[in-house]
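Following: one structure in structure tokens, then a few remarks.
With one protein chain withheld, the remaining protein chains of the complex are depicted in position.
A, B and C label the chains in the order they appear, each numbered from 1.
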Amino acid sequence: MEQQPKQQNALQKRLYEIIFGYNTPAGKRFDLLLIIAIISSVSAVILNSVSQLDQRYHQWFITTELIFTVFFTIEYLARLYCSPQPKEYAKSFYGVVDLLAILPTYLALLYPAAQVMLLFRLLRILRILRVLKLVRYVSEANVLLRSLLLARRKILVFLFCMVLLTTIYGALMYAIEGPANGFTSIPKSIYWAIVTITTVGYGDISPVTPLGQALAALVMVTGFAIITVPTGIVGAELVNELRREHSLRRCFHCERAGHDSDADYCKYCGASLHQQT
Amino acid sequence: MEQQPKQQNALQKRLYEIIFGYNTPAGKRFDLLLIIAIISSVSAVILNSVSQLDQRYHQWFITTELIFTVFFTIEYLARLYCSPQPKEYAKSFYGVVDLLAILPTYLALLYPAAQVMLLFRLLRILRILRVLKLVRYVSEANVLLRSLLLARRKILVFLFCMVLLTTIYGALMYAIEGPANGFTSIPKSIYWAIVTITTVGYGDISPVTPLGQALAALVMVTGFAIITVPTGIVGAELVNELRREHSLRRCFHCERAGHDSDADYCKYCGASLHQQT
Amino acid sequence: MEQQPKQQNALQKRLYEIIFGYNTPAGKRFDLLLIIAIISSVSAVILNSVSQLDQRYHQWFITTELIFTVFFTIEYLARLYCSPQPKEYAKSFYGVVDLLAILPTYLALLYPAAQVMLLFRLLRILRILRVLKLVRYVSEANVLLRSLLLARRKILVFLFCMVLLTTIYGALMYAIEGPANGFTSIPKSIYWAIVTITTVGYGDISPVTPLGQALAALVMVTGFAIITVPTGIVGAELVNELRREHSLRRCFHCERAGHDSDADYCKYCGASLHQQT
Partner (left out) sequence: MEQQPKQQNALQKRLYEIIFGYNTPAGKRFDLLLIIAIISSVSAVILNSVSQLDQRYHQWFITTELIFTVFFTIEYLARLYCSPQPKEYAKSFYGVVDLLAILPTYLALLYPAAQVMLLFRLLRILRILRVLKLVRYVSEANVLLRSLLLARRKILVFLFCMVLLTTIYGALMYAIEGPANGFTSIPKSIYWAIVTITTVGYGDISPVTPLGQALAALVMVTGFAIITVPTGIVGAELVNELRREHSLRRCFHCERAGHDSDADYCKYCGASLHQQT
């Protein structure tokens, strides 16, 4: 997103290195501080929702929240100040998330009625992605994402079959069991079908008539059979992806690929895989 | 199904292109219109079953239903009119589904008692398959279907074992727990065994005695072990199918694809895969 | 089990062909009759347990049971009569199952108190295995069985870890939640841990305290992670088994194996896979 930095003064450059960078010791310390602040802030929001805790530590929660909001506000302004392209940053995904992390508190101060909006503070958890993006787990996440992307059409076909099946099963159960046994409408019956086919099985709605139980058994066995399909799809793509990942190493001598990650010598010609002679 | 078109006049030809075809802009627009009509119509049927909505918008639902029925009736008659082989079309799978999409409304108008039949309108959702059949997802669906077909015998063996296991477990639980704890008959106990072995676990019937709970634990671990088998079967077949699909090598002689990456000769006709002679 | 037939007269030979054989038309017809008798008989036992049906058709169930018992008794005696080694047959797995299929009814006639024993009649369902053993599904079942056998040690290691985990989790929950919240003893808590770790989740016992719910969440995520292990084990063995199954075909010319089941020509040398020239 961000092209070449333009007209940065010394302070901006230093701040940019600390806040956006991750190679300098100061940048690493800032990243660590940010992760701690995000996790503490999100934990405070979560614990605040427990009414016993809120009653006992109400004032403490408000103070903590104000401190975090001030900290994140200063950080946001600093990012805007030191970024070579402030507008680009403000419009980027992370820029919007950074703003969403502080806005709810200010809005709740202005309009006390909008308490629900305070939940948006939980979006701060997304900020953690920025820090993690910089580290080594990104290549692992890429293998997973690529497998899912390669399998996306198959997953769509699979999801379409699920929608078809749950609609038909839901309507059938609505006709068989009826409102008297909890299946009060087709949408609710479809909800039951999803609860059953994914093997969650709350038991808040369950068939009572013998015919309904027989159909439910069919739904379950179908779900059981269906669970194999996406597992197989993603698994098969992953096997391929992993194989490709392994094959990135190439012998300098015979140019054949497919070496294990712990191999030191080419398995085809015996040349070293490390020296480029 | 449909062989060469015979004796079509200009209007029939134009209609055929729009309704059955999918290459012309008009054909594509018609397909889109059809998908919207099907989804709206099915959504209306589903929402109609919610009694609060039905009470408030009863007249609106009836009007909508009539409009959709008239639209689908005209479409059905147009298909009959422009099809080069109307009888073949009427007897085909999609012809029957098209008819089932409009018949229930007319029957409900004639025999008001047959309200349950209105649920058959949900079969309209199957009509969506026709439109999707024409697009690119068909090859993805084919890979899934071929994997399932190749694994069909193994899946049958697996299902037979499931039937055997659930019958024996169900009878055992009936003997151990008995009617007092909810296991009122063997069929109901088999239903419990299926609910448990598929890991759905509603909890509407659950063992109470220590012996019953011990057996239930065994059933669950069995189910847990069993879930691996179909996953492995379909997954293994999918790995093979994907490998074959990935190999885009095609024989120059017989033009068939699906050769392994290490093949030198066509496995169907024996011609070399390397020379283009 | 059965070695060479000795001293059979003509009737015995004919009977042996029909009852034990499966190549002659009469043998096939007898197998079909046997399957129908087994399924009908087992269905009658299952339906007999439904008290409403039993009250209405009590006499009918008793008559049916007697007819089936007489039929299976005659069949058992005929098998003993025509088998070349009656003792071997009587002691074999199928011989014992055949006897168990008729014994409970006679015992229930002699000792009317032993009604529970009538459930042993359900073991008749195992007799169906004999008939199925003769047909083509056996090779499919073999691939599944071989995969499970190859993975048996890994599955044992996995089951041992499960026992360890559920014992520790169960004891922890017993200490945290205690008898007041349904965790009345360690065995019951272990039952809860199995219900949870296999993702069945009846909900008959569920944690109430925050600490208990936190531990339960850990148990679930562990179960979620653990489910991958046996799936991966069996799946990986199946991939290998399928590959081996494919590699049974061998080229007569270059003697290399690994041909797909639909291949007509060797993919390495181009020779036909069908002719042995």
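The rule is simple: a residue touches a chain if its C-beta (ideal position, glycine included) is under 8 Å from a C-beta of that chain, and two chains touch if they have at least 3 such contacts.
Being a predicted model, the structure only gives us computed values, none of them experimental.
Shown chains touched by the hidden chain across the complete assembly: A, B, C.
The omitted chain makes contact with just one of the residues C:30, C:68, C:120 or C:202: C:202.
When the missing chain is restored to the complex, the residue among A:147, A:167 or A:213 that touches it is A:147. From the options A:26, A:50 or A:149, the residue with contact to the unseen chain in the full assembly is A:50.
Of A:73, A:198 or A:222, it is A:198 that touches the chain left out of the display. Contact between subunit C and the unshown chain involves residues 153-154, 156-158, 160, 164, 167-168, 171, 174-175, 179, 184-187, 190, 196, 199-203, 206, 210, 213-214, 216-217, 220-221, 223-225, 227-229, 231-233, 235-237, 239-240. Although one chain is not shown, part of subunit B still touches it, namely residues 199-203, 231, 235. Subunit A meets the missing chain through residues 42, 45-47, 49-51, 116, 119, 122, 125-126, 132, 136-137, 140-141, 143-144, 147-148, 155, 159, 162, 187-188, 190-191, 194-195, 198-204, 227, 230-231, 233-239, 241-242, 246, 259-260, 262-272.
Simple rule for what comes next: only the chains that are shown with their structure count from here on.
Centroids built from CA atoms put subunit B at 31 Å from subunit A. Distance from the subunit B centre to the subunit C centre is 29 Å, each centre being the mean of its Cα atoms.
Look at where the CA atoms of subunit A average out and do the same for subunit C: the two points lie 42 Å apart.
Within subunit B, contacts with two or more other chains are made by residues 187, 190, 199-203, 227, 231, 233, 235, 237, 239.
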